[in-house]
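Of the protein chains in this complex, one is absent; all others appear in place.
Order of writing sets the labels: A and B. Residues in every chain begin at 1.
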């Protein structure tokens, strides 16, 4: 149908396809943090909701599993850092993809951001000594900033 | 005008209209968590910023309201879980809606996700015994994963 055809116009555009691919990859990577948190909560037996420890028994025997664990907290900080950095990438990246960049330039931005965020996760979880995590964060941040500059240059209407 | 006409093309597409409807519903649901947090902070008198307790008096009499409350913390965890799961839905769902799915398939994805997240909120706040909350979380997660697969199959350009 005519409308279906229209809906697929954007997805036919190569820059938009690249944006779609990398956005899905970084969002799936972010979603993975939930599974890693669950993994550490279960293996470390460290929960926050009383109803989550009910299977370990009642009363005091279950209560001891309501505690924080350094590994769990580390994954949660990595997850929050993802939210803080991947949300701007997804929002600004969409507008950047629609601002008519060269495919090669766009790919460069998307690839570096995605690589930097994957590195950031490894740096956080292993953990690598600083400035490993700091640098990978700064690279992703700079890429988003560069895309923001292009969007503002193209779209500026205050 | 010609430009106005163009801006409404996407919103004329039925899959996109369904995406818009369900995205607004889940984002409003997420925004509701702020009001529930405020409600519990005020009724439980549990605040985190000193300036928020100024109306209760000065010095020690106000300071005792700077404390954490289990109900407030529970709502806040539900809110953060919304952010972690609704952000991927909004981002991946947009690309999915543009990847040309059948309307019936798209509606199935959007409806199950939205239902699962509403259930998740009830399961968290009541709280329901596990695996109520865990299952509702897993259903929403799986729907987002299924949409991600369709986007990558359609758009893949690395």
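To be clear about the criterion, a residue touches a chain if its C-beta (ideal position, glycine included) is under 8 Å from a C-beta of that chain, and two chains touch if they have at least 3 such contacts.
Predicted model only: the values in this text are computed from it and were never measured.
Here one chain is not drawn; of A:16, A:40, A:65 or A:110, the residue touching it is A:16. Mapped onto chain B, the footprint of the missing chain covers residues 3-4, 6-8, 10-11, 14, 16-18, 20-21, 23-24, 27-28, 30-31, 33-34, 48-49, 51-52, 54-55, 79-80, 83, 86-87, 90, 94. Although one chain is not shown, part of chain A still touches it, namely residues 9-10, 12-16, 74, 77, 80, 83-85, 87-88, 91-92, 94-95, 97-100, 127-130, 133, 137, 141, 144-145, 148, 151-152, 154-158.
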